[in-house]
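Take a look at this one; I'll ask things after.
Removed: one protein chain of the complex. Kept in place: all other protein chains.
Our next item is chain A:
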Amino acid sequence: MSDQKPVLTLKNIVKTFPGVIALNKVSLDILPGEVHALMGENGAGKSTLMKVLGGIYQPDEGQILVADKPTILRTPLEAKNKGIVFIHQELSLAEELSVAENIYMGELPLKSFGRVDWAKLYSDVDEILDRLNCGFKAQTIVGDLSIANKQMVEIARALTVDAKTVIFDEPTASLTDAEKIVLFDIIEDLKSRGVGIVYISHRMEEIFRISDRISVLRDGEYRGTLKTSETDHDELTKLMIGRSLEHTRPEESATKEEITLEVKNLSCGDLFKDVSFNVHAGEVVGFYGLVGAGRTELAETIFGMRRKTSGEIYLNGKHVEINSPADAINHGISLVPEDRKGQGLVLGMNCRENMTLPQIDDLTVGNLTAPAAEQDIFQKYKEKLEIKTPNWKQIVGNLSGGNQQKIVIGKWLSMHPNLLIVDEPTRGIDVGSKSEIHNLIRELAGQGYAVIVISSEMPEILSVSDRIVAMFHGEIMHTFTSDEVTEDKLVQAISGIYENDSAA
C-alpha cells in the first residue's frame, strides 16, 4: 500500500475562527483502497476539517492535494467534481422526490426540449441499486424509506459520481445491526475499487472492525496516525482524551426492596403490547432492542407524551393516571428524551433557562421569575455534572453534544424525580463524556433513584444496568439479571428467537 499515491492529502491545514484555533497544522493522507478512520472527542476539529474538505470553509494556511495535485476547493460543487463525496450523518435528501431524482439531482438525463428522460433515469438508477443489493426501486419516494435505506440512497449517489474519496460521517448512528453489516459490505466493495474512505465515528467496535488506519485529533491538533492492527482501545482512548479511562461496570447493586414503578399490561396501539415490568428504587433497568422495538414509545407513554390504549401504571404502589407530561412531572417522573436537539433543548435559549424550564412556575417571587433561585439550580448542577460552559448566558446551541446532554440531565435531576428515564443518553457524544454519563447513572442509582436506561448500544446497556429488558416488536421477550446476561443471549432476545429457548 505504501507505494501507492494518496488520493487525498492534507498538509498543515490551519483554520481559525475569532478567538479559536479550530485546526492547528493538521496533516492527513488517504490512500486508495483504505478505510481511514478519523477519531476525536466532540470539538476536536473533525467537523471543521470535513468542512474544509467539502469546500465550505477555506483553510487559513496549508494545502490540499487531490491525487498529488495542489487544489483549492471553493465550493461544495468543486469538491464533488474533484471526486470527494460525503455521506452525511444528518441526511440531505429531498423527502418528497423519488430515489432516482435524488441520486441524479441537478443532472437528470435529458431528451429533446429539455424533457427528462425518465426511462433512462430509472434504468440507470435501478442498476446501481441492484449492485448495492437495495430492497427498493428507483421510483420509490425517499420519504417512505427507513433511515438505513436513505443512507443507501446517499451511498448510491456517491457511486454515480466518480468518487475517489468517500467520507462517512457517523454513518451507523441510526442503523440496526443488520443494516450495519450491509453498510460494511458496501464499504468493502468501495475499498476493492480503490476508493479512499474516511470514516468518522465514535464507536470503537466499528473502527476496529473496518478501518485500516486511524488518525486522531484532539483540540484541533493532529495527534497521530495508528495502524489499526497494531493498536488497541486503551492506546486509542489515551490518544484521544489525553488520559486513560477507568472501565465502568456496576460496582455494587444498590437495588432496594421497594418498587418505584410498576407497569401492568401496558399497551399503546400497535407500538407495544401487554408490557409488564417493574423498577425498584436504586435500580437501573436497561431496555435493549432494535430501532422500532417500541422502547422509546413505551417511555413516552409512561411520561404522558402518548396515550396508552390499555394497562396500568403504579408509582410507589399507587395507581396513577398520566395524561400529559405535566402529569408525569407532577408524579415525579423525569424523561431525558432520545433526540437531544429536537426534544430535549430549546437551542436558542441559554443554559440556565433550559435547565429550569420544567419548574419555572415554582421559581418565582411574587409572580415574577426569580433569577437567584434559577442561578442556584444552574450552579449546583453545573458543578455536579461538570458542565463546561463559560457562564449561564451561553446559548445552549453553542455547546458541544456532551455538554448539551448534561444540561438536559441536569434539568431533569433538578426536579428530584422518583423515576428517571434516560433514552439513548450518549448518542453522538464523545468517549470522555460518555463514561462520565455512565458513572453518573450508576451514582444516581446508588443514591436511591429508580432509573430506566434505553440504549441501542450493547456495551452501554451492559455496563450500566442491574437488569436488562429485551424488547422485540413491541413486546418484552425476556428480562435478564446482570449475572445471567451474555451478548449472545441479548442479541437472540432482541431478534425474537430467545423465547423458544427460555420456554424449553
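As a working rule, a contact is a pair of C-beta atoms (placed from the backbone, for glycine too) under 8 Å apart; a residue touches a chain by one contact, two chains touch by 3 or more; residues count from 1.
We adopt the following convention: contacts and distances are computed from a predicted model.
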| item | value |
| --- | --- |
| Per UniProt record, name of the chain withheld from view ["Sulfurtransferase complex subunit TusD", "Superfamily II DNA or RNA helicase, SNF2 family", "Insulinase family protein" or "ABC transporter permease"] | "ABC transporter permease" |
| Candidates A:L38, A:I329 or A:V431 - the one touching the absent chain | A:I329 |
| Contact residue for the chain not shown (choose from A:P59, A:P337 or A:G402) | A:P337 |
| Candidates A:S112, A:S192, A:N367 or A:Q447 - the one touching the absent chain | A:N367 |
| Contacts of chain A with the absent chain, listed as residue ranges | 56, 74-76, 303, 305, 324-326, 328-329, 335, 337, 342-349, 353, 357-358, 360-361, 363-364, 367-369, 411 |
